[in-house]
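Excluded from the complex is one protein chain; the other protein chains are retained at their positions.
Every chain is named by a letter (A, B and C) in the order it is written, and numbering of its residues begins at 1.
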Amino acid sequence: MKRIGVLTSGGDAPGMNAAIRAVVRTCIQNEMSVIGFKRGYNGLLMRSENEHEDFEILTTRSVSDKIHRGGTFLMTARCLDFKEERFQMQAVRNLKMLGVEGLVCIGGDGTYKGAEALNRLGIPTIGIPGTIDNDLAYTDYTIGFDTALNTACECINKVRETSDSHERVSLITVMGRNCGDIALHTAFACGAELFMVPEIPWSIEDIAERVKWGVMRGKRSMIIVFAEGALQSLTSDIPALCKEHPDLKDISVHHISSSQVAMIIEHLSGQETRATVLGYIQRGGSPSAQDRILASRLGARAAELLRDDQGGLAVGIRGNKIIEVPLSEVQNGTHAADTELSQLINVMAVMTKS
Amino acid sequence: MKRIGVLTSGGDAPGMNAAIRAVVRTCIQNEMSVIGFKRGYNGLLMRSENEHEDFEILTTRSVSDKIHRGGTFLMTARCLDFKEERFQMQAVRNLKMLGVEGLVCIGGDGTYKGAEALNRLGIPTIGIPGTIDNDLAYTDYTIGFDTALNTACECINKVRETSDSHERVSLITVMGRNCGDIALHTAFACGAELFMVPEIPWSIEDIAERVKWGVMRGKRSMIIVFAEGALQSLTSDIPALCKEHPDLKDISVHHISSSQVAMIIEHLSGQETRATVLGYIQRGGSPSAQDRILASRLGARAAELLRDDQGGLAVGIRGNKIIEVPLSEVQNGTHAADTELSQLINVMAVMTKS
Amino acid sequence: MKRIGVLTSGGDAPGMNAAIRAVVRTCIQNEMSVIGFKRGYNGLLMRSENEHEDFEILTTRSVSDKIHRGGTFLMTARCLDFKEERFQMQAVRNLKMLGVEGLVCIGGDGTYKGAEALNRLGIPTIGIPGTIDNDLAYTDYTIGFDTALNTACECINKVRETSDSHERVSLITVMGRNCGDIALHTAFACGAELFMVPEIPWSIEDIAERVKWGVMRGKRSMIIVFAEGALQSLTSDIPALCKEHPDLKDISVHHISSSQVAMIIEHLSGQETRATVLGYIQRGGSPSAQDRILASRLGARAAELLRDDQGGLAVGIRGNKIIEVPLSEVQNGTHAADTELSQLINVMAVMTKS
Partner (left out) sequence: MKRIGVLTSGGDAPGMNAAIRAVVRTCIQNEMSVIGFKRGYNGLLMRSENEHEDFEILTTRSVSDKIHRGGTFLMTARCLDFKEERFQMQAVRNLKMLGVEGLVCIGGDGTYKGAEALNRLGIPTIGIPGTIDNDLAYTDYTIGFDTALNTACECINKVRETSDSHERVSLITVMGRNCGDIALHTAFACGAELFMVPEIPWSIEDIAERVKWGVMRGKRSMIIVFAEGALQSLTSDIPALCKEHPDLKDISVHHISSSQVAMIIEHLSGQETRATVLGYIQRGGSPSAQDRILASRLGARAAELLRDDQGGLAVGIRGNKIIEVPLSEVQNGTHAADTELSQLINVMAVMTKS
């Protein structure tokens, strides 16, 4: 191929810029030109009044001073229309018009669906896993995950200091709607006492029991790491709980949130419990060294695959080696290490009762 | 005096440990001994079964490796009982029993009230301003404020990267129930476009107008810094607004929160708006160089004042000079610089319409 | 005035970009246009082949996304030629040709000399103190100083951890050729045991004695903060010392460096002593909140002064108030707080023998 495109789609992740840079510079080294499309798949639809709002030619200089920047300078957005084939075909026409022969799509699960569709319609595509959630089972790591862990650990460290000073329990919500990887790894790395993830059923009563037991063991403060999506695997009967404990009558049983979970834990355990939601902070920040390295290796490989006229693949890392798998075989999912980690957290936090 | 006490009370603030260290080491240099009381005024009431839970003798070694640590190793807590004179008198008896002749109380407005009471009852006390809120008008800065600003700026920087990538408005809630100093200084230092503080009336309609105007001016993303207490000065008629805009019918008009403010802004301005609450992260972290220096200077002065048998004073900094004022004259309040800053923010953000 | 220029000169300092931004946005608010000159006074001489290399018109957009960036996007350089009047006059001619009526010069002592010359030759100039060294006596703080302190403290914290693990003395060289402010404030903020600055005479023998005394007092590791320029005030007779201690015969008596000072301390005290030079790391980094605020306030004031046709002034901060003094009265120098700080360091480090 002589000309390819690149875009970032879905939630932004630190390291996306490093991946774009690697795609661009590998292409230029191989005498290929690169067009950067803006706002994910929206850029392919070319609906802006000003063409420059949809795409631009990327040179060596365009990606200078970008490797260490968070976010994505190509911007990102959801594109609901792109689920429809007529818009996918519009994109194919636009790409052909611009002479773009292949496309690198950086993002998560949703991004890969779009990439697969384009590939099916005749534009060879390569997916690069750019998402902090680490929720793609075919690769050990996704770009942004390592940075998100470090950011979460730094934040939790700050919360722990104030927790210690006040002898409180802190329940800290981290990202992860369907995948508990951020929560699990963060909890392990921070020495958290407890964690809740969507993959493992849990009850508030049990958590409260364990908090009481931790206090008995002399713990002055405790950290509970809570994955956004952990409410999915909550087994407690909240209405029954609230009926049993009249003080909990203000709890909304329809819209239970992590701060209400904290309230119930406080009530059941007798320990002051405060909720903190890390939120968008986790997505930002200069990418870690490992994320920059991973992004650069994956970006280079993606460009080489298109150079060699291969498409329909997702690149990833397994056991420190760059791999590629068919986009059609990629599925959302979690990783095998989870059981080892979740057991180790219990051992390390000295929260298992023998 | 030959023996004094020290305690930290109220919300913890980075630099409290540096202040305790300075008190202890200045005392030892002056051949005075120091007792550290735990959990604020609770320690003075000596209600724990184990004496060591209430107080301990602090040596040079006790405060080693502490200057750079966030939180307070003496712990802190509220003590509602201490508002009653009988408990204050109990504390005086306990202090006398231990041979403690004076007391350094590190904290905010509530802490100063307790210190004033003890002083009236015959224990000379010195107040050190330890609170991130900077809400003590007699001193230019309180211990922890500078660190909190730096922490908030780092967090907002991360949010801005993801905001830019998604072309969103981000509404970021920072601490400050009655005092907008953190919000104002953070907004200024981060180059935020807009801010809301308890001292200045504001309406959601006006904010939404300004967001629209910013978009017209070409701003791809905007940062709005929101002080926790800013709802106090909200002038909008929320029920009327919600009636006017049927899409807003889910807004609770009783319990409006910053995330609901974000929702209304999004609705009125047509710009995607996301809320982030920084929360307890702002209290933690290794104190900044300036906070360590301020805390050390204030701690040293407090110890010297008690050495010279002076009490009933609060120490502070004005125009880079350490000062002391009578505790009875200290009042909660904001600072004169506010008008200058709030005007400058508008100029810098290019958000004023001429 | 309707059009002014701005430049940064001398060593770069974090916050310079924030100052340029404030100048530009204040001007635009006041309907003045701004030209940014590149590489300090070199830009005024317009010697590049490409005009764009010498200057550019700065708009609101030019200074977007700059407030939090270290360094200076206008670049900086020394310009030896500018000490000669014929080149100063060339600059005046060029400024007039471009319709530039006034100039903001951001930098240190050398920068101010150039600004004063231009002012004398008929171009009103305002100096903004941008230097990490804090070596301008008329202002309490210079832009970049606060950030440099925080950076130095973070670095020293890392060195202290490895020092503690190895039970070593670490001698850490920080910036400051003629002014010990960085060293003094850093030493105080880090809880360093000892410091050497150009303003206070010291001998290696005395330092080694104090190290031995610290070890006797039970200190496992020690931090010594060393200002670059501290060799100026060294009173030891190095050749005599080396003759007395044959193991020191490899010490170059002509070119003594901080790492050789460490070697001599190790020899005289018997304690392993390692040297670290922080170097250029101290100049970089995102400016602290205080530096951004200070830079923005000073930049705004500078622009307002030129708007009001005032020149020949340096702006600064004294006791939290923005002030201006005639450029002709500004002199290099240190600050009054030094004695208080240097005594406090000794008290805090428990390194004074009574």
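Here is the rule we use: a residue touches a chain if its C-beta (ideal position, glycine included) is under 8 Å from a C-beta of that chain, and two chains touch if they have at least 3 such contacts.
Just so you know, these numbers come straight off a predicted model, no measurement behind them.
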Note to self: With touch defined as in the header, list the contact partners of the absent chain among those displayed.
What the structure shows: A, C
Next item on the list: Quick one: say which of C:E167, C:E244 or C:D309 touches the chain that got left out.
Entry: C:E167
Checklist line | Touching the absent chain when the full complex is considered, from A:L98, A:A189 or A:V325 | finding: A:A189
Next item on the list: Determine which one of C:G5, C:G285, C:G299 or C:G312 touches the chain that has been left out.
Entry: C:G285
Note to self: Can you say which of A:L45, A:A300 or A:L313 touches the chain missing from this structure?
What the structure shows: A:A300
Checklist line | Touching residues on chain C - with respect to the absent chain | finding: 8, 12, 16, 39, 69-72, 75-77, 151, 155, 157-167, 170, 220, 274, 276-281, 283-285
Next item on the list: Identify the residues of chain A touching the omitted chain, counting contacts across the whole complex.
Entry: 21-22, 25-26, 28-29, 60-61, 67-68, 140, 146, 149-150, 152-153, 157, 185-186, 188-191, 218, 286, 288-290, 292-293, 296-297, 300, 318-321, 337, 340-341, 344, 347-348, 350, 352, 354
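The rule is simple: only the chains that are shown with their structure count from here on.
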Checklist line | Chain at the geometric heart of the assembly (C-alpha centres) | finding: B
Checklist line | Relative to chain C, chain with the most remote C-alpha centre | finding: A
Notebook entry, point to check: Taking each chain's centre as the mean of its CA atoms, how far is chain A from chain B in angstrom?
Noted result: 33
Item checked: Where chain A and chain C are represented by their mean Cα positions, the distance between them in whole Å -> 41
Margin query: Could you pull out the residues of chain A that touch at least 2 other chains?
Written below: none
